[in-house]
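Just one protein chain is left out here, and the rest sit where they should.
The first chain written gets the first letter, and so on, giving A, B, C, D and E; residue counts start at 1 in each chain.
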């Protein structure tokens, strides 16, 4: 499962990025990287119930709702690689705004705007 | 927007259910019902970026991730009405397990099992 | 601080209620009751920066935002005792709806409607 | 509602700040800005149940309790514009400390100290 | 890992309890039960870095801090089976009170008091 998951991570997020992250985690982070590679990407992401684009849209909702903007950024790049459109991501974030509150949508909207191709910079709040 | 949103809610969750909820909310809850009917269902749910089934799957991820099982139950029923399959919902909940932790998945798995057609009863934890 | 805080709790929530809670907490809960009586009510609630009604409105926002409906119920009763009006509580919950999402507002709206004098019953969701 | 809400935002947070944020959000963020301007500031903030200063104090409690320090910063500036005092904000944050835990109070105390006129810098933790 | 994890769960929480939970989860919940048995109990709980009693005390802190009282109850029983003392659990909950706020400590204190041998009943709040 570990090898299969690592291949999927590299295909989705880019080989250089993933290798840099794993090197940075070092020996201390090796057991956690095993969970991520083998169980998360090697098992759960391999299931056939959801297509890649739908899975990515659900991930954007989950990471925005749980207040994890750094992880949202990773999966916004994955969503682009999996073929999600700008309109789909906008609509996910409007659900986040109404069901988790506008602050959760503001911080992730800024990230998504960077990755989905416009809006230079910062939309901190208000 | 209010009338349009109310029609959508009734189509998705059932007329009797929605009318009972709105009666129960009473005069005190009227301003909140206006936000729900007009802004949430009359505006955000009317957008065309996401199809009904994908929107429902994202909603299951969002409500599970934000720790709102009562709202998850409502949207699990909506997911069934919008044509989501058992396999899709299972896969959403495995993402929840890995990205939000198993307790969030356990409490929503029990609800989804009730609504998606098997498993009689309670799967409290462990 | 303990005696002063306990007096304040009884004045705000009712003597019988507070005594029943403290008896139920038993010996196991005594150190936590000390924190609640001495530090929370005997110190923080005794400060003069906020009047009682404003303090109660802030408490409703805090407990709704942090997803603690049982504690919201206690402080909704305290808000009534401290002279807050129905219109004030409605407006706090609409801020909760927009800044924390509608599920957080739905679960607390149902409780507030019971305590602020109308709406018999349940407004579970949607 | 959109025009009215935008006027209120500019009055409370400053015209230059709001225009910079909206420009940064770009086309991608336009639907979210519509929710913020029309529904949040053009509707909910226009209600008469709460005066401006009380509304700001509740907002500080809500944004601190829900772990959104960037949004807390925006509303701390709004609280200053709406006439809240240093003593009021201190007391809100002590409620946050006791009801949401000291880490939530530490990160927002640092921000509030900057805005309410003293404390140069960083109070990270402990 | 699945068989090993299932053995551990049964040893810690009781055979009848675990079998009842797994039966209740049904076919729908089988993939989630696989994660729980194989990855959580068959891998992570088998690691040697923490003794059983320390692991249980950390679990009580984690489940209380993340607002999952049903899961806290399961692990409070596990803590008793793993030899934790009443004084240890009390001290964990006082840390929860100060670092996550008193509401999180109140709801879990009530559960722990039931399991750690006194206090009949309910300590809802205040």
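We take it that contacts are C-beta pairs under 8 Å (C-beta built on N, C-alpha and C of every residue); 3 or more make two chains touch, one makes a residue touch a chain.
Quick caveat: nothing in here was measured; it's all calculated off a predicted structure.
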item	value
Contacts of the hidden chain among displayed chains	A, B, C, D, E
Full-complex contact with the absent chain, from A:74, A:89 or A:105	A:74
Residues of chain E (touch criterion as defined above) contacting the omitted chain	39-40, 44, 47-50, 54-55, 57-66, 71, 85, 87-88, 90-92, 94-100
Residue ranges of chain A at the interface with the undisplayed chain	9, 13, 17-18, 21, 24-29, 31-32, 35-36, 40, 63, 66-68, 70-71, 73-74
Contact set of chain D toward the excluded chain (per top definition)	67, 86, 90, 93-94, 97-98, 101-107, 109-110, 112-113, 116-126
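As a convention for this text, only the chains that are shown with their structure count from here on.
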item	value
Intersection of contact partners for chain A and chain E	B, C, D
Of D-E and A-D, whichever chain pair has more C-beta contact pairs	A-D
Chain located farthest away, centre of chain E as origin (C-alpha)	D
Shared interface positions of chain C, touching two or more other chains	40, 63, 66-67, 71, 90, 94, 97-104
Pairwise touch network: line, ring, star, complete, or other	complete
